[in-house]
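Notes for the one structure printed next.
Apart from one protein chain that is not included, each protein chain of the complex appears where it belongs.
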Amino acid sequence: MAEAETPTARAADKLGAFAKAAKPGAAKGEPVKAAKGTLLYLDGITVSFDGFKALDTLSLVVEEGDLRTIIGPNGAGKTTMMDVITGKTRPDVGTALFDGRHDLTQLREEATANLGVGRKFQKPTVFEPLSVFQNLELALASERGLLATLRFRLDPGRRARIDEILDVCGLGDLRATPAGQLSHGQKQWLEIGMLLIQDARLLLLDEPVAGMTDEETAKTARLIHDIKRRHTLIVVEHDMAFVRELGARTTVLHQGTVLTEGSVDAVQNDPKVIEVYLGR
Amino acid sequence: MLETRALNLHYGASHILRDVDLTAERGKVTCVLGRNGVGKTSLLRAISGLHPTSGGSLSWAGSDLTRLPPHRRAQAGIGYVPQDREIFPRLTVEENLRTGLAAANGQRRAGLDESVFELFPVLKDMLKRRGGDLSGGQQQQLAIARALTMRPGCLLLDEPTEGIQPSIIKDIAGVIAKLAESGEMAIVLVEQYFDFARELADQFYVMDRGQIVLAGAKDALDEADVRRHLTV
Amino acid sequence: MTRLHRWPRPGRAARAALLLALGLLVSALQAPPAAAQQADAAAFAEAVQTLATGDREARERAVDRIVEIGHPRAAAVLSALMYRRLATVAGSDRVVLEPEGGGPLEDALTGEPVENPEALETETIYASNQVRRKLRTAVSQVQIFAEDPQARLASTRNIVRAPSDATADLLRRALDREEVPRVEQAIRLALAKVELLAGDAQTKLAAIERLSGSTSPEVRSLLLRLLDRDDVPAEVRTAAREAAASIETRLTLIDWGQRVFQGISLGSVLLLAAVGLAITFGVMGVINLAHGEMLMLGAYTTFVVQQVVLAVAPGLSELSVLFALPAAFLVAGAMGVLLEQTVVRHLYGRPLETLLATFGISLLLQQGVRTIFGAPNKEVSNPFWMSGSIELIGGAVLTYNRLFILVFALAVLAVLALVIKRTTFGLQMRAVTQNRGMARAMGIPSGRIDALTFGLGSGIAGVGGVALSQITNVSPNLGQSFIVDSFMVVVFGGVGSLWGVLGGSMVLGILNKFLEPYAGAMLGKVIVLVLIILFIQWRPRGLFALKGRAGEQ
Amino acid sequence: QSGEPIKVGVLHSLSGTMAISETTLKDTVEMMVSGLNDSGGLLGRPVETVVVDPASDWDLFAEKARQLIEVEDVNVVFGCWTSASRKAVLPVFEELNGLLFYPVQYEGQEASKNIFYTGAAPNQQSIPATKYLLDQGFERFALLGTDYVFPRTTNKILDAYLNQNGIPDADIMVNYTPFGHSDWQSIISRVKSFANQGKRTAVISTINGDANVPFYKELANQGVDALDIPVVAFSVGEQELSGIDTDPLIGHLAAWNYFMSVETPQNDQFIENFREFTGDQDRVVNDPMEAHYIGFNMWVQAVRQAQTTDVEAVRNAMYGQTVQSLSGYEVEMNENHHLSKPVMIGEIGPGGQFNIVQKTDEAIPGDPWSDYLAESENLTADWTYPWVCGGCEEPTFADAGLIGVD
């Protein structure tokens, strides 16, 4: 059960503490050696649709406690990669080892989720007829089994936790509003809230700040810094300001495989990245 | 010139737009800013006719559109790039683009305008792929391209940069500027990405809780003022 | 019960009748000409009278008698009797006939045209099966020497139906004269069949030899019957057994071919029943339970058109099905547009509610038709060009109506595919159904497109109904009997895919026809349904499913 | 006429699959009732029909039967077509002691005290028809039927009958299809190859209802000629044929107790009345309608004789009632609740009418318990003293109730 902590209370002050030993960017097709403490290890993943390879022998290692940003051109395969990790898409070849033990490519979505993989979708998807509160209640970390669900009680601790997340997402006033009536940006926040309250080990965020104001973007960045201490995160974004603010190790995907990997600065100045992604 | 007068809009019982007055001139980029949920999308939906208004009027190029259904507005020249892309998922990219020809008067026979592919080369490669299979950013590009095939006189863009890679955002900015400069088109741009908006806009409207709280030409507005309205 | 029945169709019947007349003339010429003529005329008149009034046995005797007498009018009278053109006149003992190929009524005895035929109240003389069988035998014995080779063929076939020694003689005589190879071969085969049972061992062996290449189940059973007999030498036995086995093999192959055809033809019926649904359900996503009633409307339109044509231009009645096609399209299409405008339009985006509303519509339409036309079936006749069948080897037949329906179904599908894929309307239709709001924002008049799309789907269903009227009941329940199958086809094939409808209907049709002989019609269908359920587990979105993200949306 | 109307229940499907057959029976009863009222009513009282729609749904048949008897208080019910529906209402009629006139040929093996069976029993239809075929020299038989109790039982009886007449099982083919079966291609080709073995073959059809039109259409198209393979049907009458172009079917047979084509003055009158009553000059009439004609007239006579509509009294008065059938025979109600009726065999002629090729000289008493089945050959149905049972081997000497009361 998640005990209440206030994520916003933590400032985003630990950019420096995030420095990790840079790993050499894995060349296409070349397997990456998984180190100890590895939470997620994608190995040679290929996904193709009618001959088109959306992912092409993609390999990637994410350590426990890592914050990883992923950028790359539209269609590079970022969302597809998340689909593979969460079990939505089965790769043609390759494995996705979680916690060194579980091959996620063999698991169903709910099994993956129960291992502690949470996801925010690129296109916000919330349960429209349910209220904001109920959306969070559903996402709230708890036993997911049939009987457990049937017996579930919303005790004060859990209620407090939901209230807290409502606060974080700025949706306090809208708690009783059916989620279908939220604006685009509000849905984004609700999704983030649902992800937070799930208390997963690995959080996948697909374009979390799309449609947010600059201020909200900054707030999101702070939030991420805060939770990264307890969670491992993979963030996909196109907003380079945001990526810079996260200041995390960054992987650049291109045509379904890793183009390069490194610190934000290094990546930003990489001519290949400028060529295919950033533009001049 | 696009002109709304005292536009009001309700979702059920909740009052979302309150007496919105907005003017967008040909040859200019009119930028609408505002926090999440203030009603920007609702405003564009009201203009495109996708959601009925509960008061006020709307005119384009001198003719009153208030009572026209959306397809008539589109045929009158209103093009719309919606926030959530609204690609026709099971039409191919090419077919998605072709749907724009319904409104492009006299162009139906002429076929697609190849120039959109210069802006979005990836679409050219994916002509036969189904719209729904595209990645998010590709869909966004398709949505813009589709609206352009309508050859609209007035283009409504709802956060067009969302989910698009930086290099293409730059291109889009270039195109918007060019379209505006040609003087043919009135452009209404809803944007959260302030720098992008500032770079392009000729004119700003800032919304809050369904109302225009600030309006004026780019030079006339104080950035801090604007930003104040964009924060909570 | 008063009018002469309408003309037999041109075709087999007419041809045979003509030949009968010719053949009998030949025998008539052989009859003693001068002396007995007076007496014969009286006897002939009496026999004809008996045909009109006698009981069954008397009629049979009269037929014999007429053949015997060989009166010049005999051929005309007998053929008229066989084909129900012979009639009595109320209030007199006169017998009249409608001559071969039409024309005014004539007196049966003299051949004189009847004066003022409209004023006569006539009643057709019915020849029972017994009498007609007798006539047929009489006819074939003469006909085997007829001039038309086709008639000789038919006669040969009829003769061996009841073989006897006399038959063998007759066939040998015919064989001597025969010059057309095709007929000659047929006679040889027929002869072999007779000899198989009647001849000595040597003849039998020769006959077996000749018959071993046959593909007729009848020959096989003749051979098997030979095996049952005790008086047959061993070598004949062996030969017969081998010949029977090789025929068996061929028959099995033919049987499989036949089943494939039957499956495809059942498939084409399913295709026609379902293809309209491919639009209203497959494209628009409306669970259209009134689809069956659109088929029904099409079928009833066929009926009405047929009645109108019969009343207005009876000469064109054989073409009324063709007129019914556009009419049914318009009627059902208009009904579709009406329903879309009044009901379905308000329910877009609520597919499950449309289920309820269209269920209501289907009840209304059913009961409406029942009220207007009555509950009993209506007769829709098959035009002659859709009646009958092509006979293939081994007793396999391809019926014309099913061939037509197959071709027609494919044509409808092709046209529909073109409309959907190649026309602006098709594009706009798909755009509207995938995202109504956005389509409107693109300048597409969704209201009109929706109405036309629903109208198109319904109209196509109406056209399907025209075809169905040719093979099944035209009754208020017609739709109900096809609706479940139609949904199965569309779902099995993959909702929204025209190829799916084609593939689905053909696979289900063929599967059905292959299971039926083993499991029976009922269990066969159960198995097919279970297989559909299992199949969907394996491909949850049907045979021709869209893969990838687009399919989920 | 004055006083409380006498109520006559009509329990025929007006919607659903059976409406095709049953609506005309409703029309018939209504016509008879209106005729009765025109001629002064019954016992000086007007007669009134209570029509309900059981909608081809057998639970509804039971419910509606109950409603008619219990709530509407009808004195008699004319109703049902399929044996299945009759079986569904039978317990209701027995429990509430109602009176049902059932007008359709059926399989026998049943004789309820509360039902008068005015259609044919097997010995009045299927057996004579099969005998006719045997007499004509047919040696091989395909028994095609719809899968339910009437065809099953009929075929069971016929199978026994054929065996007893020297036809081995190898020469009998049996096939059942579901209600409404519409694709007959393979079955007909199977019949053709079954017939193609050198023995003269006939088809005996107990195919019911909707399945007949596609059956006959396919028959015609595959060129099955009545001269080669005649089909004799027990559920096909003028009504069914009116949905088909009969030209190619000429010569196929049916066996009934009545054909529309019988030439008697009362028949002409009946047809004319019916057409006038329904306002449709093309309407055809058929055997079950005649059965209702007989049943209704008998019931009226019995009521007049008993001077009451009380079920027990009327039931007792029914025995021995005679009515001139439309075909001019004197038909009589027997103690086993079945009629003595003539048997006719007709060939389909031009225009969908039957040409009668054989008819019995006498009315034949209906026997519900087939003599060809071991389990029923010794059973007797007789609801009068001393038997008083629907099927027993010996008299029960039970109280038959009300016998002798006028």
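Order of writing sets the labels: A, B, C and D. Residues in every chain begin at 1.
Simple rule for what comes next: a contact is a pair of C-beta atoms (placed from the backbone, for glycine too) under 8 Å apart; a residue touches a chain by one contact, two chains touch by 3 or more.
Just so we're on the same page, contacts and distances are computed from a predicted model.
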Undepicted complex member, UniProt protein name, chosen from "Na(+)/H(+) antiporter subunit C", "Urea ABC transporter permease subunit UrtC", "ABC-type nitrate/sulfonate/bicarbonate transport system ATPase subunit" or "Acyl-CoA dehydrogenase": "Urea ABC transporter permease subunit UrtC"
Absent-chain contact - pick from C:G91, C:G315 or C:P540: C:P540
Which of D:V51, D:L227, D:I271 or D:C392 contacts the chain that the document leaves out: D:V51
From D:V149, D:L227 or D:I271, residue that would touch the chain that is not displayed: D:V149
Residue of C:A240, C:V337 or C:V495 touching the missing chain in the full complex: C:V495
Contacts of chain D with the absent chain, listed as residue ranges: 14-15, 51-55, 57-60, 62-64, 66-67, 70-72, 83-84, 87-88, 90-92, 95, 109, 147-149, 152-153, 156, 176, 178-179, 375
Residues from chain C at the interface with the omitted partner, ascending: 281, 285, 287, 289, 343, 346-347, 350-357, 359-364, 366-368, 371, 480, 483-484, 487-488, 490-491, 495, 522-523, 525-526, 529-530, 532-534, 536-538, 540-542
Contact set of chain A toward the excluded chain (per top definition): 86, 88, 108-110, 113-114, 118-119, 121, 125-131, 133-134, 137-139, 144-146, 149-152, 154, 175-176, 178, 194, 198
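What we mean here is this: only the chains that are shown with their structure count from here on.
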Most central chain, Cα average position: C
Whole-Å gap between the CA centroids of chain A and chain C: 66
Multi-partner residues of chain A (each touching 2 or more other chains): 49
Interface hub residues of chain D, defined as touching at least two other chains: none
In the complex, chain A residues that touch chain B: 49, 52, 72-76, 78-80, 122-123, 170, 181-186, 188-189, 207, 210-216, 238-240, 276-280
Touch list for chain C against partner chain B, complex: 424, 427-428, 430-431, 434-435, 437-447, 496, 546, 548-553
Of all residues in chain B, those that touch chain C in their complex: 48-50, 69-71, 74-75, 80, 82, 86-91, 95, 98-104, 108, 130-133, 146, 150
